[in-house]
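Take this structure first; my questions come after.
For this depiction, one protein chain was excluded, whereas all remaining protein chains were kept in their positions.
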Amino acid sequence: MKEGSKISRREFMMMAGLACTAVLSASSLGSVLKPSIAEAAEKPDVEHINDVLKNMFGSRKIEMAHVKLKTPIIAENGAVVPVTVISDLPMEKDNYVKKIYIFVDENYHPFTASAELSPANGKATLALRIKMRKTSNVRAVVETSTGKLYSAIKAVKVTIGGCGG
Amino acid sequence: MYKNLFKIAVCLAVILSPLMAVHDVWAGGDSASIQEYEQGCTYEEYEKTYLEFYGNSTNEMAEEGNPAELMLDDGKDLYNTVDGSKGKSCASCHGENGEKLVGVAVKYPKYDPAIKGINTVALQINRCRENQMGAKPLKYESYDQLALTLYVKSLSNGMKINVSIDGPARKFYEKGKKFYYTRMGQWNFNCAICHVKYSCKRVRTNLLSPNRRHGDHWPSYRLKWGKTGSMQRRFRGCMKNMRAKPLPYQSEEYRNLELYLTYQSNGLPLEVPGMRM
Amino acid sequence: MPKGIGKIKIRVPRKIKKGAVIPVKALITHPMETGFRKDKKTKKRIPAYYINDVNVYYGNDLITHMEWTIAVSANPFMTFYLKADKAAPLKIVWKDIKGGEYEKTIQINPQ
Partner (left out) sequence: MQKERRRNSSRVRTLVFAGLFLLSMVLFTGMVFAGSSVDEGRKICTTRKLGNCVSCHYLPDVESPGNVGPNLVESMKNYTPEDRAIVRQWIVDARKFNPETIMPPFGANKILNQKQIDAIVDYLYSLKKGGK
């Protein structure tokens, strides 16, 4: 009687072991088939928009005015998103827009581009096409020669297409 | 032994059957006459919906400059480049600035007795290269091929599209239309159900466009591709979306379809290169 | 220089009035690789390769300087403005991180 139960327990353990091996081997097979998942997991350093802004502008006040940001509402291809920054601030010799900055909040590195302008530009406007990793706010900051900062923010939806091709 | 082989075969068949279904080419459909759909919306309604939904950025970008314009300049250089065994360039026959080709592209696609079917600008350029220049045909959708097509078509820019479906072309127009209404692929769609019946409806964030202006701007720069491509590349994309097997460039079906769609754009000015989402 | 890199097109209005503020549109072909992308065939990471510095000269003056990152789209296209108050060449110079330098000059002739 005792012996019998012993044997059965041993067999039970063996079966459980077998089952475990099967499960493990199946999952390890899965990982062999999908090595890309592990690779895709390595992410570049991520910077937060607030830190980026702080590094660039310190605690200076950024006013939401004098900047117009034109972007699409929806972009199907995040690799090509048209962006236009327009400011109505003057471009005179001693008072002009010195620099335009473009940021994408949700990109790994939010800082996208900057342009240092001069009165010879006549107009503080810059159009560029930028990459967006995913749906995010796009942000333009304008810095004047007198040291003032102005900004505008717009949301852009980066979507996948409709058809399940 | 054989039993095992049989089992494996059955297993494979079961596993592969969905894949096979994907490759089910636009399964012909019966030859019953086409039941046309009522147009979901007019082009004007579509433009209004488009602006509400996407904003004006694509139009504004096109004004700021279209990357395909760079390609067009290369096309002009290519037009003047001597190639092939006969020592000729396109310009040798058609004039240095393409003056003899002005107004030609708006009549394409058209019936060509030499090929007993529908000829397109892209196909004709390659026929010219082979027959008149003794040069190699350009690979469809390659940079040079698109550039040259773009240049040749641009010579007729602003002129009204005037595609004829009279005479022998009629038969091919009807074939193109039939293709447009043929259910295909795993999704069992046809072109018309999206672009006629449900035009102006949204497939998630894609607004379905009515077919009135599908023929007036190719080759076109597409934001989604980040590249310039032809109308037939779009056909292939749509067929992939339907989970049907795309047909080769300049296949008979695609040439007929190009005729059918360009005819829907008759009367509109040709504007290449286009720019779109 | 790899094929298809550094082709430039600059566009300004055909007729320019003296003192007018005109749009300048410039396009350059460049892959603008982020360094995150992988080659579909070899599965290897494509190293970052992008334009990071753009300078615009009007006559002898550097009038605009831009700093770009990987997040500027491939084949970068930009529009900026210029106060056309003199007849002078307009030169744009793009520099990439591998030392590639691409430039083009057009003449601005306001009337």
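Per-chain residue numbering starts at 1, and chain names A, B and C are given in the order in which the chains are listed.
Note that in this section a contact is a pair of C-beta atoms (placed from the backbone, for glycine too) under 8 Å apart; a residue touches a chain by one contact, two chains touch by 3 or more.
Bear in mind the structure is a predicted one, so any value in this text is a computation, not a measurement.
Peer 1: List the shown chains that the missing chain touches in the full complex.
Peer 2: Counted over the whole complex, the chain not pictured touches A, B.
Peer 1: Which is it among B:Tyr46, B:Tyr108, B:Tyr151 or B:Phe189 that touches the chain not included here?
Peer 2: Selected residue, touching the omitted chain: B:Phe189.
Peer 1: Touching the absent chain in the whole complex: find that residue among A:Ile49, A:Ile62 or A:Cys163.
Peer 2: Reading the full complex, the residue touching the unseen chain is A:Cys163.
Peer 1: For subunit A, enumerate the residues touching the unshown chain of the complex.
Peer 2: Residues 1, 3-5, 7-8, 11-12, 15-16, 19, 74, 157, 159-164 of subunit A touch the chain absent from view.
Peer 1: Touching the hidden chain in the full complex, which residues of subunit B are there? Just list them.
Peer 2: The missing chain touches subunit B at positions 17-18, 21, 35, 186-189, 193-194, 197-198, 201-205, 208, 243.
Assume only the chains that are shown with their structure count from here on.
Peer 1: Provide the C-alpha centroid distance between subunit B and subunit C, rounded to the nearest whole angstrom.
Peer 2: Once rounded, the distance between the two centres reads 32 Å.
Peer 1: Any idea how many Å lie between the Cα centroids of subunit A and subunit C?
Peer 2: Once rounded, the distance between the two centres reads 24 Å.
Peer 1: Can you list every residue of subunit C that touches 2 or more other chains, as numbers and ranges?
Peer 2: 73-74, 77, 79
Peer 1: Please output the residue numbers of subunit B that touch at least 2 other chains, ranges allowed.
Peer 2: 64, 226
Peer 1: Under the stated contact criterion, what part of subunit B meets subunit A in this complex?
Peer 2: Subunit B reaches subunit A through residues 53-55, 57-58, 60-61, 64, 187, 202-206, 223-226, 237, 240-243, 277.
Peer 1: Under the definition above, what is the set of subunit B residues touching subunit C in their complex?
Peer 2: Touch list, subunit B to subunit C: 64-65, 67, 69-70, 73-74, 143, 226.
Peer 1: Can you check the complex and tell me which residues of subunit A touch subunit B?
Peer 2: Going by the criterion above, the answer is residues 70-77, 79-80, 82, 84, 127, 129, 157, 159-165.
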